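Just passing along the structure, written as structure tokens.
With one protein chain held back, the other chains of the complex are shown just where they sit.
Each chain gets a letter, A and B, in the order it is written, and its residues are counted from 1.
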Amino acid sequence: MDDQAVRLGIEALIGEYAERIDEDRLEEWPALFADPCKYLVICRSNYEAGMRQGVMYAATRGMLLDRVFSIRRANLFEPHRYRHVIGPIRIKSAEGGVAVAHSHFIVARIMHDGATSLFATGRYLDRIDISAEDYRFVDRIVVLDSEKIDTLLAIPL
Amino acid sequence: MDDQAVRLGIEALIGEYAERIDEDRLEEWPALFADPCKYLVICRSNYEAGMRQGVMYAATRGMLLDRVFSIRRANLFEPHRYRHVIGPIRIKSAEGGVAVAHSHFIVARIMHDGATSLFATGRYLDRIDISAEDYRFVDRIVVLDSEKIDTLLAIPL
Partner (left out) sequence: MDDQAVRLGIEALIGEYAERIDEDRLEEWPALFADPCKYLVICRSNYEAGMRQGVMYAATRGMLLDRVFSIRRANLFEPHRYRHVIGPIRIKSAEGGVAVAHSHFIVARIMHDGATSLFATGRYLDRIDISAEDYRFVDRIVVLDSEKIDTLLAIPL
């Protein structure tokens, strides 16, 4: 497999992920995952302590979609948007149809009234299915740098 | 045309744009646009409502340069600088000598006294002339996530 093509495909997947969330196209977000998959949002101290329970978890596309539905239905929280910027993507390995990639992010949150703040920072630890033309996340573990994150974290990170 | 060359050229143009603004080389900024061109800074709600009037607009390099001159002449605002970081660049199409590319940004503002704050977040929606060796913006629409932006927005984003 061509290294360069793999890199571009991974960058495209990671960029698409941020775009679908930030542009509020949440219904299209689960399709970026394999099925079954593993999606976990966890803070660093818990992650490093070996815990595997986080503030968000899904094992299938259906579970991801359930989260989107509940966001749409509930509407309990104040409307807001995220804006992701993502640091250099480091491809750790790419073998047997699966790539391991790490990247960094900073996410700003924009409230309905326009107030903008630094919301979250952390790492993406990804295992990506690169065996078919459309790359998909097999695992996406979102390790947050801080524990000080809204427990009612609603929109996926 | 070689896909990879197009990608590198687009990344170089977008990087150069940030560099010329952030390093206060504003006089060199209009040269990154085609002539005529379209440069529009608009907040998301207005953009999504179909409005095409924003907080900054230019249709030619001359208009872009006028803005730079007025910044230099007026000196009314407190001196400050920006620092852009830009998320993954997604190339949506590249046909007939024009590429469509979307990217995300977070901009910090650094005041003269050193105070640094998160200033703006949003998207770049670009149409780029890739028919000649030096790529140029045909359209650059800057969609701001927030309406809470200084109305006296001076330095281009």
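Brief remarks follow.
By our rule, contacts are C-beta pairs under 8 Å (C-beta built on N, C-alpha and C of every residue); 3 or more make two chains touch, one makes a residue touch a chain.
A quick note: this is a predicted structure, and the numbers were derived from the prediction, not measured.
Residue A:Ile106 is the one among A:Ala58, A:Ile106, A:Ile128 or A:Ile155 that touches the chain missing from this view. The residue from A:Glu27, A:Asp66, A:Asp134 or A:Glu147 that touches the chain not shown here is A:Glu147. Interface note: of B:Arg44, B:Arg61, B:His84 or B:Arg123, the residue touching the hidden chain in the full complex is B:His84. Touch with the hidden chain on the side of subunit B covers residues 4, 8, 11-12, 14-16, 18-19, 22-23, 81, 83-86, 106, 108, 110, 113-118.
Mapped onto subunit A, the interface with the missing chain covers residues 4, 7, 85-90, 102, 104-106, 118, 120-123, 145-149.
By our rule, only the chains that are shown with their structure count from here on.
Rounded to a multiple of 5, the C-alpha superposition of subunit A onto subunit B involves a rotation of 120 degrees.
With centres defined as mean CA coordinates, subunit B is found 27 Å away from subunit A.
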